[in-house]
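This is the structure I have questions about; it appears just below.
Below is a slice of the complex: some chains, not all, each in place.
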Amino acid sequence: MKEINRETIQGMIPKRSTDSHKVDYGRVLVIGGNEDMGGAIILTASAAVYSGAGLVTVATAKVNHVALHARLPEAMVIDMYNEDRLLKQLSTATVIVIGPGLGLSAESLAILKSVLESVTKEQRLIIDGSAITLMAKNNLKTPIAKTTYTPHLGEWQKLSRLKPAEQNETLNVQARKELKATVVLKQSRTEIYFLDDVWKNSAGNPAMATGGMGDTLAGMIAGCSAQFKNYRFAIITAVFLHSKLGDDLAKKQYVVLPSQIIESIPFAMKEFSTKFIF
Amino acid sequence: MKEINRETIQGMIPKRSTDSHKVDYGRVLVIGGNEDMGGAIILTASAAVYSGAGLVTVATAKVNHVALHARLPEAMVIDMYNEDRLLKQLSTATVIVIGPGLGLSAESLAILKSVLESVTKEQRLIIDGSAITLMAKNNLKTPIAKTTYTPHLGEWQKLSRLKPAEQNETLNVQARKELKATVVLKQSRTEIYFLDDVWKNSAGNPAMATGGMGDTLAGMIAGCSAQFKNYRFAIITAVFLHSKLGDDLAKKQYVVLPSQIIESIPFAMKEFSTKFIF
Amino acid sequence: MKEINRETIQGMIPKRSTDSHKVDYGRVLVIGGNEDMGGAIILTASAAVYSGAGLVTVATAKVNHVALHARLPEAMVIDMYNEDRLLKQLSTATVIVIGPGLGLSAESLAILKSVLESVTKEQRLIIDGSAITLMAKNNLKTPIAKTTYTPHLGEWQKLSRLKPAEQNETLNVQARKELKATVVLKQSRTEIYFLDDVWKNSAGNPAMATGGMGDTLAGMIAGCSAQFKNYRFAIITAVFLHSKLGDDLAKKQYVVLPSQIIESIPFAMKEFSTKFIF
């Protein structure tokens, strides 16, 4: 495995060209947040906006629209249960996240299936949280979009059918090949399985072990993917900065909140987009 | 073209007189924010309040009222689909913004037409976002109010019928004359077309290329227009401070959020209202 | 007139005794905020909480409950249109504010009349904003509670029947006697008319001339009145600190927002409760 560290990500964050517009930085659609778990999708959407995505739309249960706007007026909202509206929005997206707070109900599954059938091979798709469980439970196949799964270890077990004791790099690589998708395997030192190489993060700490942290990472991956031409750079950068910010905040905090990480993203991206530290 | 820079705007921001009251600083009405795009009008309203408008009322879809108040208790709210209420409020406004997040539906068009028919020649009107597209699509004429359009390049093409490749100062000046309105042509170096002179901004950067940035500028133009007797000074000041604040924030941030610019407005206005820097 | 300044208020803010409880610092009920003007009552309630009131309950239109809680979880909420609930809450209050954002409708008048009939002579009542206009329009009499009116100059004209040109200290004192209430006459240098003496503020500036500033002062008067045994000290302290904070913030800001003043109250009260500056 290659190590992800401060030096690895040098040069990965693109310099924005002077004459660029918001549409050059992608249209992100984040789908999730049922009646109980609206906070998850608010965190994902916020992370995408603070990572620099050009335009972010949130498809979520109607009850979450007000809280989303109260926290993040920069995003747009639609009702995720309105299939026509969802698919229309989906067709304009360059990056899609599905799963944070989506839930496991029949309606959640129907939304997931709609999305899987409708994405195109040009789109980047991040499958996170509830959507991973739904994929595994229902034996759904990875769609033709450029797909990334972001399971934690428990979700990876469901997806790969590998028991925790069995999991090792070789078997994970094999499972990833069968999935036909990039895998971001979240853990204390997160691993990224691309088609032909594997990376292991060197940052992160247990003060980050709190609800919403994974939703935030999914949003950062989406935000970076919307802007970076190189999708590997986008995923590596998001994984590293997420835990690097967690490390910075943990110097003074016993627990680090996802919303604190989100507010710090633009500063970390600036630091790593301009400085070379050796 | 004349350049807008730190020196240009010296002396443009009026000193408030000791015995003044909020009504001396204008009554702004911002109209927009449908069910999907409430964040846009929240940003516009916030920018107007933070620019110093005396009283700000927001006409928006009912679903946006709670999020607006949760972020900005300083503003009042009405339902934009209630025509009687809207026109009553309109009659008391000194400055009106229509368009941020308004949408392109038949109801949105009906609201726009009502406003165009009801404004008076004493009122200042800013036509932004969806409202520009609706004007162009439906061949609507600029009303008798003192009107400013704030198109980005794509919207300007619709409004002026000039293809991007054709656009140049001479043709833009000509198109602006036919429109009978001031044009703030948003781009990396924003241009302002007044009746007899043209200005070009010297500030701004690509970290500002993110959703909601234009909504924020519209609110700043409204806020300044509500207070400045000289409407040219108001527009020039808003355009410059908006991008100047973006430049300041971009020194430490890879992306700059509209809500961050908004919070900084009172400080920048203070700086430029008192200091002369040469 | 006596001047209100830094020295005047020395010794007015009581030292809290070690063994005290929240109920020792009063039960404030703030009544206002109709469907359009919910922000006003949010500001009043926030100012009362940040001034140190022990318990604050907000009676407002239901649509405002969520925004209130999103900004101020420290307060409780009830529906102001539910008369039974309102009068029950009123009976437990030590200080009542009525008026910010109340509106001028028949329902607003009914609420005001209910309150006027139900207050007791032990309770302190602050009549602000729309409630002042309603009092004047309907020739309603000051109730038996210890009452303070907080009109701006326009509202004072309605209440006193004195035209602006006529207004002077002697006539104001006379009008105040007929009202049988303390009058806080808001203006660039606010005046306070007690039964037998008149005070004039020495602080305040035109950066404070913005919507919501009066609602904030009403909340500060309520908060101080709930804690101070001496009601004159409470009113003088609130009037001075409100504009003194505005002066501090205006050193760096072109416009000062009410919500910024509110957040600074606990610091200013600490400063003036402990230091004697001569």
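Order of writing sets the chain letters: A, B and C. Residues in each chain are counted from 1.
Just so we're on the same page, a contact is a pair of C-beta atoms (placed from the backbone, for glycine too) under 8 Å apart; a residue touches a chain by one contact, two chains touch by 3 or more.
Treat the numbers as computed from the prediction; the structure is a model and nothing was measured.
This structure file shows 3 copies of a single chain, while the whole complex it describes contains 4 copies.
Heads up, the rule we're going with is that only the chains that are shown with their structure count from here on.
Residues touching across the chain A and chain B pair largely diverge in numbering: under half of the numbers involved belong to both copies.
Averaging C-alpha coordinates per chain places the centre of chain A 34 Å away from that of chain B. Taken residue by residue, chain B touches two or more other chains at 66-67, 70, whereas all remaining positions touch fewer. Considering their complex, residues 13, 16-22, 24-25, 49-56, 65-70, 72-78, 265-267, 269-270, 273 of chain A touch chain B. Residues 36-40, 42-43, 46, 63-64, 66-67, 70-71, 152-153, 187-188, 205-207, 209-213, 250, 252-259 of chain B are the ones that touch chain A when the two sit in their complex.
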